[in-house]
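A single protein chain has been omitted from the complex, and every remaining protein chain is retained in its original position.
We just call them A and B in the order they show up, numbering each chain from 1.
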């Protein structure tokens, strides 16, 4: 299919981990078998708590990390094993925006130099007009070209990071926690900017974030990750209004809502996310799940359609029924 | 409101730096009563964390603190360090944002909780250790007697924050200052920790000062709210005043800028243009004026005259520092 910008097939990423020199190296299953398709024009929100593997998945998708197993297809081409020079054309199609603009911008380079880096990586000399256009796209102006990162506020720096990602006119932007380092008032500006760019340039996004409210604001489709796997996936409205996986349900119920006095049915999960070094057998969530039964420990459940929708899928033996049935 | 246990009046904190004097907190007042929670809300550079450090007397030596900090009516500012030391951790305790860095990696968590106890009680190490285990158990650390010998890095983020809370509560303090206690935690763990804080507060009648940028958390646990902007109070009132009757354009902007998980997304979030000012850049007039959408309706005054907290007629103790007489949403 030509409108598939990104197709991840059973992607796994394991990391080696060393402790004291006299201890055995262990392997961390950061991403443990993920299938994900991103189509043209859509924004996929990848949510999960720390250790869920969402950031690792983003880095594998942009080929910043090599997958341990599985296939990464970008624009219909298998790029899993591509490296160096042969990866360059791929970099034009998919770009990454990082969490901490402070850390991802070289403090010794002017904005102009930072923005021309992606061009030079492709062997192109950008014109000043091109750079100015980039800046204007993200709400900055020509006068900012000669300045250095420290002269900008956090929000402006993130705009520069986005401008740099836009330089090669990619179809897909993978944003890893793009607003989590920003103040609330600034965060909203950047979220609006992302929405504007999507409309103007027809961009697609993979938005990785721990903040479920942020993701709801921008994403069309949601994938909820837990311990390296996707446990629920579907259209944003369906996932948020009628979560099928107990984890998604608990996660959503835990988010505080700015309405004092309104009591919510909160599912307070016990314990913490287990370590990805030695994940539980069967369903990874069963150790904290309020619905867990013996069967959950047997085999890992696969994503299956729930609530009569083909697009809304959950990996659970006992998915929540649709909202209409719950009310009865 | 009951008799406040902690009162802060006209608190000013000025840092002397190489670049000159930087006022970080520029005259704020607040009070908190036993069993109550006051939330101090603000963005980076608003002075909210500096205020709490000033209350604890924990600011570096280049900070000049003036005003009044009264604990049960006793002035803390200017108290000799030895006297202050007896109050810290005993009458006023603190919970920090990042439990991993707040705990000493070289000592077992039991030792660290016991140390907090021994610093204020003349007891044997063994007794203090027992007390530590008791406290760790109370904050929900399973198998506390065994886990007490563990080191901070062996605990998960949520469990570490429980340790920090146990350490803060071990002396049964009258005031607990929680500086972004859940910001570093995952949302499911955040829910557990906020629940724990509410439980212990109810049990011990602790007065809590919650410093947070997360309006959701504030809405759930606070009784009163102080909104800070550029080292000053922008608005002060009950939690309902802020969320249902916000009177300052900045508070209103914050609420509008916050994406919500519980309702379908708005087409666009309302935004506040620009960014929060860095401390020290405060001029005459209203610090929020350059970003304010309502300044046109007031005019010159916003630039020339600094607005003071003024009571909102008919709304009890609800106060806002804005020249716009009406509520922004009514304009």
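Following the convention adopted for this analysis, contacts are C-beta pairs under 8 Å (C-beta built on N, C-alpha and C of every residue); 3 or more make two chains touch, one makes a residue touch a chain.
Basically, contacts and distances are computed from a predicted model.
Student: What does the UniProt entry say the missing chain is called, choosing from "Peptide/nickel transport system permease protein", "Phenylacetate-CoA oxygenase subunit PaaJ", "AmiR/NasT family two-component response regulator" or "Carbohydrate ABC transporter membrane protein 1, CUT1 family"?
Tutor: So, among "Peptide/nickel transport system permease protein", "Phenylacetate-CoA oxygenase subunit PaaJ", "AmiR/NasT family two-component response regulator" or "Carbohydrate ABC transporter membrane protein 1, CUT1 family", the name matching the hidden chain's UniProt entry is "Peptide/nickel transport system permease protein".
Student: Among B:115, B:134, B:198 or B:315, which one touches the chain that has been omitted from the display?
Tutor: B:115
Student: In the complete assembly, which of B:14, B:90, B:251 or B:289 touches the absent chain?
Tutor: That would be B:90, which touches the missing chain.
Student: With respect to the chain omitted from the figure, which of B:31, B:69, B:128 or B:167 is a touching residue?
Tutor: Of these options, the touching residue for the absent chain is B:167.
Student: Name, in rising order, the residues on subunit B that touch the hidden chain in the full complex.
Tutor: Per the touch rule, subunit B residues meeting the hidden chain are 56, 58, 81-82, 85-90, 93-94, 96, 98, 101-108, 115-116, 119-120, 150-151, 153-154, 164, 167.
We take it that only the chains that are shown with their structure count from here on.
Student: Sort out for me which residues of subunit B touch subunit A in the complex.
Tutor: Listed in rising order, the residues of subunit B that touch subunit A are 43-44, 156-159, 186-192, 194-195, 213-220, 222, 239-240, 243-244, 253-262, 264-266, 268-273, 275-276, 291.
Student: Flag every residue of subunit A that touches subunit B in the complex, lowest number first.
Tutor: Contact set of subunit A toward subunit B: 49-50, 153-156, 183-189, 191-192, 195, 210-214, 216-218, 237, 240, 250-252, 254-261, 264, 266, 268-270, 272-273.
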